[in-house]
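A single protein chain has been omitted from the complex, and every remaining protein chain is retained in its original position.
Let's turn to subunit A:
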């Protein structure tokens, strides 16, 4: 039989890895047919919402719900007293601490959940909330973590022994009632010695401000307890549905098989939807109490003020080098503000996440990191906002320290980076703080980036601009922002990564249908990353069936295999690997079937795009479609019918995407307005599955980086009032403020990942924040600036200019 279709056409037909396949998700979203949690409607569904504390720190003297229960439409009001008999007035956090579900005698941050009003509709719930009377006694407020560590005011009496001593916390000894943990990495004494004896030492203090992931859709859920069958179904904005099921089972006592958790379409996550929130627990309880499905949806203010802040790291660094600029040591201390409860979403053994990647992309022989976690009267959270655990903080720290060192050395910052990069031949490279970087080629990426932007030319232009400014010919300065980052993603190897004891593997289960189409289910959940599109591409290439014939399903714990969910750019590194491995199991069985059908030995056939061919006789073949059918319609000796596979993948290591970014900015000294003239982003995420989606991720990540660097923050006043609770005060860039980005790439496949992919969703955020910030700082470098804190909003930029005497 002559094959009419060329091999190239067969490859194209698959729409496998490497092509910019259009997204299969888009049809429903563009036609308004997405199914987000607030679109879930059930018969008899009722609504819950919270009475929240107006105070940041107060004792609760009384709660009177009588008037609220009189409000038409109000069905129930839950307080801590109602939850206590069930043991649900507190819940465990992901960080080994516990958190009040409803205020138990006191409140620790403004907006804290005090009572849960359940009503027939949202308006009635709002009326009920107004009618709940809570009497508070205000307590002294601690918003500054340094003060909290000195203060006599105890925020968490529950964590102080009766004799006043301070018991150990989940991460070891605590130094003070408001202290949570000290976490160390590296070698303290050798690092201090190297720095003490160095030619050059640069020091800097920097505050990475508190911000928030703020996805366009807020958090929410619908809990439905079916008392007849004893089954609880919980729909929600969960980035980790399986983990949520386990948590719900552990805290409610319901058996796990009686709980079904469903993550429907999710309107962006960025880390906000990883945690477990009081709204989920209260909805479940309310459904059990009322026997009706209960919906809870945050409003934007709830979202910004109470669920999942990010960052809030006070970082103090020292970096030492030889006169020639070779870095010899790095010292970092962090005071980490965790708010009223330690609810950081980090793997158990990493209370400061992967902050110990803070030696960055550089070959630094000696380093030491120490992080102190502190309680304050702010909202709990501490999630990874579009980054792997605390990597954004780590990369910001090192990329600022490099700039500060360059100033001290009076050296070009691009050159300083170049002479300190880990060299290609050093990989796999073990960093001073312990991580083993799997692969990299930093010099190639850096040279490509600098060439693309004509770095020399930019510096010359900048020098001329400074001259012109001094001569009074312009009021605009020019900044060139550089950053080179290494991410650490794909958490992670079960030997050192777990959340609440659950290993951070992930999974994929594939079922091939008789006519040669398939369904694959994964333990992850897309929040816009396009998994239904890209995972089908991985499979298409692995099993030789067209991506268009493969359905991808995630997010239903009754059907999907167990996995730890989507955050920290872990989907491609972990679930993507599981997908490839499950595909390979399918292929192995298909090979045996093909050999049987072709009447040759197993080893005499080989896989070729979409078929198995007899070695040396390509005209003899069986397509995967034919093989699929045979798996269901023939009795093949020694082979079970059917064609299915499942793989649970425990990654041997993390993956280490990297990139080189350059930002060119003009800054109006008199208005403080920055204008981004150019942004060039080179990303190396290993093997590229879908270039279109990669670029989209880069655009989005850079825009969130722009937001954080140039204005977005969660700010409090001295009384602990959150000043940024609406989109009026919390900066989200619009199309008007955002530039066009130039994207570029190099490809350094991960050596240990089955398809060499590394993950990309968060890289642009991690690398983008320091790049924007460095651009602002670089503009002022000729006038004596070494460091100013983010966010660089117009006012702060103006102020920086003013302090440097640039306003005459």
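The definition used in the following text is that contacts are C-beta pairs under 8 Å (C-beta built on N, C-alpha and C of every residue); 3 or more make two chains touch, one makes a residue touch a chain; residues count from 1.
The rule is simple: contacts and distances are computed from a predicted model.
Undergrad: Between "CHAD domain-containing protein", "Probable DNA metabolism protein", "Carbon monoxide dehydrogenase small subunit" or "Phenylalanine--tRNA ligase alpha subunit", which matches the UniProt record of the unshown chain?
TA: "Carbon monoxide dehydrogenase small subunit"
Undergrad: Out of A:265, A:399, A:506 or A:610, point to the residue that touches the absent chain in the complete complex.
TA: A:265
Undergrad: In the full complex, which of A:6, A:633 or A:734 touches the chain missing from this view?
TA: Of the listed residues, the one touching the omitted chain is A:734.
Undergrad: Of the listed residues A:299, A:604, A:650 or A:666, which contacts the missing chain in the full complex?
TA: The single option touching the absent chain is A:299.
Undergrad: Among A:241, A:503, A:528 or A:672, which residue is in touch with the absent chain?
TA: Final answer for the missing-chain contact: A:528.
Undergrad: Tell me which of A:215, A:380 or A:490 is the one touching the absent chain.
TA: Looking across A:215, A:380 or A:490, the contact with the absent chain belongs to A:215.
Undergrad: For subunit A, enumerate the residues touching the unshown chain of the complex.
TA: Residues 22-23, 25-34, 36, 38-39, 41, 72, 121-123, 214-218, 265-268, 270, 297, 299-300, 527-530, 692-693, 695-697, 699-704, 726-728, 732, 734-736, 738, 740-741 of subunit A touch the chain absent from view.
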